[in-house]
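This is the structure I want to talk about, given as structure tokens.
For this depiction, one protein chain was excluded, whereas all remaining protein chains were kept in their positions.
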Amino acid sequence: MTITGQEGDRKAGTLAAEYGLADADLLAMYRTMALARALDERMWLLNRSGRAPFVISGQGHEGAQVGIAWPLRRDHDWVAPFYRSIATCLVVGMTPRDVMLAQFARASDPSSGGRQMPGHYGHPGHHVVSVSSPVATQILHAVGIALASRIRGLDQVAMAIMGEGSSNQGDVHEGLNFAAIHRLPMVLVIENNGYAISVPAARELSVRDVADRASGYGIPGVVVDGTDVLACYTASREAVDRARRGEGPTLIEAKVTRLTGHSSDDQQSKYRSESELAEGLTHDPLPIFRAQLREAGVLDEAAEAAIATDVKASVEGATSFAEAAPDPEPAGAMDHVFGDPAAGEPPPPWHPTPGGASGSGGGLGA
Amino acid sequence: MTITGQEGDRKAGTLAAEYGLADADLLAMYRTMALARALDERMWLLNRSGRAPFVISGQGHEGAQVGIAWPLRRDHDWVAPFYRSIATCLVVGMTPRDVMLAQFARASDPSSGGRQMPGHYGHPGHHVVSVSSPVATQILHAVGIALASRIRGLDQVAMAIMGEGSSNQGDVHEGLNFAAIHRLPMVLVIENNGYAISVPAARELSVRDVADRASGYGIPGVVVDGTDVLACYTASREAVDRARRGEGPTLIEAKVTRLTGHSSDDQQSKYRSESELAEGLTHDPLPIFRAQLREAGVLDEAAEAAIATDVKASVEGATSFAEAAPDPEPAGAMDHVFGDPAAGEPPPPWHPTPGGASGSGGGLGA
Amino acid sequence: MTVRTFIEAVREGMAQEMRRDASVIVLGEDVGKKGGVFLATDGLWAEFGDDRVIDTPLTESMIVGTSIGAALNGLRPIAEIQFADFIFPAFNQLVSEAARMRYRTIGASCVPMVVRAPYGGGVHGAMYHSQSVEAFFTHIPGIKTVVPSTPYDAKGLLVAAIRDEDPVLFLEHKKLYRSVRGDVPGGEYTVPIGRAVVRRPGRRLTVVAYGLMVHYALEAAEKVADEGIDCEVVDLRSLRPLDRETLLGSVRKTGKCLVVYEDNRFGGYGAEIAAIVAEEAFDYLDGPVSRIAGPDSPAMPYNHILEDWFMLNPAKIADAIRKLAAY
Partner (left out) sequence: MTVRTFIEAVREGMAQEMRRDASVIVLGEDVGKKGGVFLATDGLWAEFGDDRVIDTPLTESMIVGTSIGAALNGLRPIAEIQFADFIFPAFNQLVSEAARMRYRTIGASCVPMVVRAPYGGGVHGAMYHSQSVEAFFTHIPGIKTVVPSTPYDAKGLLVAAIRDEDPVLFLEHKKLYRSVRGDVPGGEYTVPIGRAVVRRPGRRLTVVAYGLMVHYALEAAEKVADEGIDCEVVDLRSLRPLDRETLLGSVRKTGKCLVVYEDNRFGGYGAEIAAIVAEEAFDYLDGPVSRIAGPDSPAMPYNHILEDWFMLNPAKIADAIRKLAAY
């Protein structure tokens, strides 16, 4: 099927249509990846110039992140991401300013008001669960969110995201089992970059594919190439749809490359050879997706340049905004340890509406 | 192949030979099962007559326990059992007195000197790791024992045993993964009786067979019928041999029936129907094995009676011995919180002997 | 008012809140058909069904972690940990996640969740079914810890905990479940978290206790009253937040303070109480702030002789009172 594009390109729309998307979606996906990358690179520059003591980044993971987050319904479905999830957070509604405010740990950082390290994103408004440092705990939060979605009849899907090293934590076993027993609307995404800091996959995992774990819970396990953004999108859409239909969780494993050290505190040359690092560069999802979109006629040079300019301005704007934003005051440092007791008023009760899924027949016992 | 037995039985030896065993082994296995059962029944009698406040038993599990423990090398290989493992502990060298001393919580109870609840067996001499109450922790102890066996070149296999409910704990995931990565000489045995106290398998496990979990670690997973003692023996022998050959862990799942309530504190009629309980009785391994041995000509009426008499005497003897044994003294209640510091003497160092596996080539890196 | 056992009061508190608010759910091991190993949730499954009374797999970290997630998405979970001794696999979820969610989101997210756990000894539970775990949790900012001693407080504090916007650890002494009865209003009421109560007024010496130990302290106070030692017994009820006013007010009046706790002595919750009193009531003290607590052995042994050796009782507490009174 060939569709003639507005700019006279013979192929425009073909690629998008194959995936049930529009060209505008593909461009938006590309833009989000480019934006995540540019923000990330800016963080490292800030770090090297002494303006940001710590950076942890998602370089190499952006293709998987954008493809996989794309099928989520914004501000409705939930994500419980991890510290590399910059692109994921951008997809679901966080802004470059939000990212940079976290990087500079400013008072107006919506993730934590400067209380957490950079990279520990969170945004209840966009249904992004606050990232903590202990890895893998978030799978259980996603499972609980999915449980509440089911019980309250909210039709939401919850997605938990983590690295392959983190997938070996006990919480992952416990969470997948419970989600599978109750067929909860949950998706577990593993971004497998082959390392947990310096420990290579062969020392962290007894199987090649984390997705092999899925069969032990009777759920589908899917491996996708994290440089193939649209394959990631498809795998995720199927998992999200399946979850929403009440058929239970899916485990998606995206094979990605970590293009940077683990964090700004890590020297990866100590444990990865030069040739391995060079090979890794060939798995950078950004040029691969760019080439795919060019090839498909979705992206021409002008569009690419426009996006680049736009991204650059966005990063500049976010950086200078955040850098100029005020630091938190010690006076507020004891705020939010506990909530204010609501002066004896009991919280308003909730009851299911007749149409809700938690009425007769739709619940856990089904 | 037909061998004429001493008592003129045409078939004697046939069954045993099929499994690479002698008739004497089969009789010893039967005797151990019968002994475990008789001890167990006695505990309930003691409980009902107010002489033992708490009982937790292995009734229904004995066939799997005896068959699976049988291939272990006594006082060489290790077991990390659980609270139903009476028969397991008897196989590897613990005595009826040891069991009853634990039941009465006497000072001379070798498991814990009366400090733990009954059923919390342990015996370092026989390489039985002390059972604690929090479930599933013991898998990691078995993994560590297997690691030490490998590093020290000791050729020991470590077997961890627990229920299917416990297999859902995070420690199991973490332990299987590590053991599989390093192909440690370890066997995980799951005695699946379909319940974790009152919670039925369908609410505890998202798969029918716990053995399905094995593939997620790249290790063999085997399901055996726990009423088929010799099938259990075979599965275990293969797993133990495999472990000893350095080929790594195996997960064995034995399907068994819990013939009693969870413990003397539980009323199982509240959550199990009469028909289910009646059906359960048909899976009692003791009469099944007895019939098999009779059919095979290994056990005749006289031998059965002799074993019964012997078992009865053993239980009587152990019970009266243990009941009469002294209670621990409060004066010693603070002993063994910490060890006595060895007066400045450093512990004697250990170094591998040239033939040991931890010399060049045999270790973890291989 | 009806006379109820402690466990009946707990059950009634849950049932009433579940009727009032469909976002309240119960989850844990054996909480469904069986009604919990102590029958605290007996009848709830029959009334509220599979959706709201969930028999979970044997996985404490999952029970707590999933409750956190459910609380983030509009439910008010009551998680039952079968025995307080088995809360440790969930420690990371409690410390790192539940307790910090509000702080690390500058108040944008919160975790209205109750974790109920039967604790305490003297019930032949041995090393792993007898423990007091409050010291681990009262040290954690962001979690509230509550230990009722009467049926009235059990219901009222539980309802307050369920309605609270923060995670509350609700510890129920196993030995109180059926041994203690008291008047419990049939209707809705709350006992506010964070307020201690003076159970027995007195002038000579303050005894501070919580949970089962309140009853033992009261018995001990009766014993020594005949000898002319007039004790005031303070029931803390809420270990964190702590009611400093009631505590310090009492000690400033009596001049002497004995802290009673069943847990191992070293580093137990009573250490904090003693430290506060020693610092903030120093000028009023006419004797050392004293503690009587469990011995520093790793948990309570099973054998009944050793259990008696471990457990505090009114006689041991009375001795400690006499010693301090004679100072």
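By letter and in written order, the chains are A, B and C; residue numbering begins at 1 in each of them.
The rule we apply is simple: a residue touches a chain if its C-beta (ideal position, glycine included) is under 8 Å from a C-beta of that chain, and two chains touch if they have at least 3 such contacts.
No experiment lies behind these values; they were computed from the predicted model shown.
By the touch rule given at the top, the unshown chain touches A, B, C in the complete complex. When you scan C:G13, C:G142, C:G182 or C:P314 for touch with the missing chain, the hit is C:G142.
Contact with the omitted chain, checked across C:A108, C:C231 or C:A299, is made by C:A299. Residue B:V129 is the one among B:L26, B:V129 or B:L293 that touches the chain missing from this view. One of B:M29, B:V66, B:L147 or B:C232 touches the chain omitted from the figure, and that residue is B:L147.
Within the complete assembly, C:A99 is the residue of C:A79, C:A99 or C:L247 that touches the hidden chain.
In the full complex, the hidden chain is touched by chain A at residues 53-54, 105-106, 112, 114-118, 120, 132-135, 165-166, 168-171, 196-199, 203-205, 265-266, 270-271, 327-330, 333-334, 337. Residues of chain C in contact with the chain left out of this view: 85, 88-89, 91-92, 95-96, 99-100, 103-104, 127-128, 135-136, 138-142, 240, 242, 264, 266-272, 274-275, 277-280, 282-283, 285, 287-291, 296-299. Listed by residue number, the positions of chain B touching the unshown chain are 78, 80, 110-113, 115-116, 120, 122-125, 129-130, 132-134, 137, 139-149, 151-152, 154, 156, 158, 170-171, 174-175, 177-178, 181, 335-339, 341-342, 344, 346-347, 349-352, 358, 363-365.
Heads up, the rule we're going with is that only the chains that are shown with their structure count from here on.
Annotation: 38 Å between the Cα-based centres of chain B and chain C.
Chain B has residues 168-171, 203-205 in contact with two or more other chains.
The set of chain C residues touching two or more other chains comprises 56-57, 59, 61, 89.
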